[in-house]
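Omission of a single protein chain aside, the complex is shown with its protein chains in their original locations.
What follows is chain A.
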Amino acid sequence: MNTAEPFAELPVAPKPPLRRFHQARWDEPMIFELSRPGRRGVAVPEPGAPRVELPESVRRAEPPKLPELAQPHVVRHYLRLSQENLGNDLNIDVGQGTCTMKYSPKVNDRFAAAVAELHPLQHEDTVQGVLEIYWRMERMLAEISGMSRVSLQPASGSAAIYANIAMIRAYHAARGETHRDQVITTIFSHPSNAACAKVAGFEVITLMPDADGLPDIEALRAAVGPRTAALMITNPEDTGIFNPRIREFVDLVHEAGGLACYDQANANGILGITRARDAGFDLCHFNLHKTFSTPHSCGGPAAGACGVSADLAPFLPGPVVVFDGSAYRLETPERSIGKVRPFLGVTQNIVRAYAWIMSLGAEGLRQVAETAALNNNYLMRKIIAIPGASAPWGTRRIEQARYSWQELAEETGVHSEEIGVRAADFGVHYWTSHHPYLVPEPFTLEPTESYSMEDLDEYAAILAHVADEARRDPEMVKGAPYNQSVHKIDPSPLDDPKAWAPTWRAYVRKHLS
């Protein structure tokens, strides 16, 4: 018997099927805790200009409490943090279903850097180039959606949705129809629709899925009426199922005098295939950081876009860029709802998205959608083959799918969230923010066009391994993660206003003083 393994003779052993991943763990303090008085990264020269006396009202009584560090400590700090992360450039990031995590080409960052030194208050005449980018970007999104005009001002998808509901409110008010106080949405639409409508003062009516997983059109028929302000709907919904009767939904709302607003957070699988306006929608929005490859910057400057029909164009947030054939100017639409963020928009992200679309062209965009849908249906076949995993409603999906570990959880007591955490020991993850929890033990995977077949095979193999582990050794899964920077945390402070601290200042106030 030959005891030697064939690879024993190789200088480097082949890799095992599952990655022996281990995340860095630096135990890094907060940057404020690293601060030492007087330490500097740059010795700023004395200004040569004469001193200006500022009025008392705008002068600080004391300097801002910024961290004081030397350059190497700053570099080290942020590199360490970046190593404790599972960012889009590190992992097979298909587990953040509905977020459309795709590769953002690095070259686009160089274009973005080119506009970094523009000042938002520069005169129009001196920024014709960037205004042209805004104008051309608007025209491209108008072409993609079929809408007349597009605002690029919102700094996020939800800000765009809020701008849309604000325009809907203004539109009805302008027609003397302020009694329209109900917004209809569906349970599997992006939850920001219900949230924004509620924040804007509307009553929210939610349609539940029928037995096929599609919103019940008869329920819509019963829901519409003189109080209907709008339908705010995502399609495909967060299940990945495309509603083929969407035109009928729109028509029903129009017949009742309401507006139809298309949430295109899930547009990645329909680019170049369907258009919002062609289905009769009056408004739509895009998340540029999802579909058009700009950084997500969660909570920070992402970028959103609102598209509207000609009837709603006067209500767009302002200013918008207009072109008279020779020059680009800024203009605030006649009945504008006002600004939804300062200045024009998140210019660097507009530039990135513009570069991304220009590099692909119309055919390329369609290929993005087709590849995303192909990847998703390939992955779906692999996932539902894992014992204990299922995809409710079973039908073919567009660009993402919401799955369930219900069977596995009932057998083993291991929950979806725990499986996602254990997967992080192999260098991937998924999140389980799937409010409301209609699908039990949910997880949503969205393999965009960025992932190769090997990537998808690896991801599915990791989930299959963890599901198998849940049967063999559930305590192992529940004890995870083992190879991560941070192990178990107590999430309860995140739900407690007295304990949560989104800033260092709040942390000091609530916990250290």
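Keep this in mind: a residue touches a chain if its C-beta (ideal position, glycine included) is under 8 Å from a C-beta of that chain, and two chains touch if they have at least 3 such contacts; residues count from 1.
Quick note on the criterion: contacts and distances are computed from a predicted model.
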item: The complex's invisible chain, by UniProt name, from "ABC transporter permease", "D-methionine transport system ATP-binding protein", "NADH-quinone oxidoreductase subunit E" or "Polyphosphate/ATP-dependent NAD kinase"; value: "Polyphosphate/ATP-dependent NAD kinase"
item: Option from A:56, A:117 or A:218 whose C-beta touches the chain left out; value: A:218
item: Residue in contact with the excluded chain [from A:89, A:124 or A:210]; value: A:210
item: In chain A, positions touching the absent partner; value: 187, 194, 198, 202-212, 216, 218-223, 409-413, 415-417, 432-438, 440-442, 474-475, 491-492, 494-495
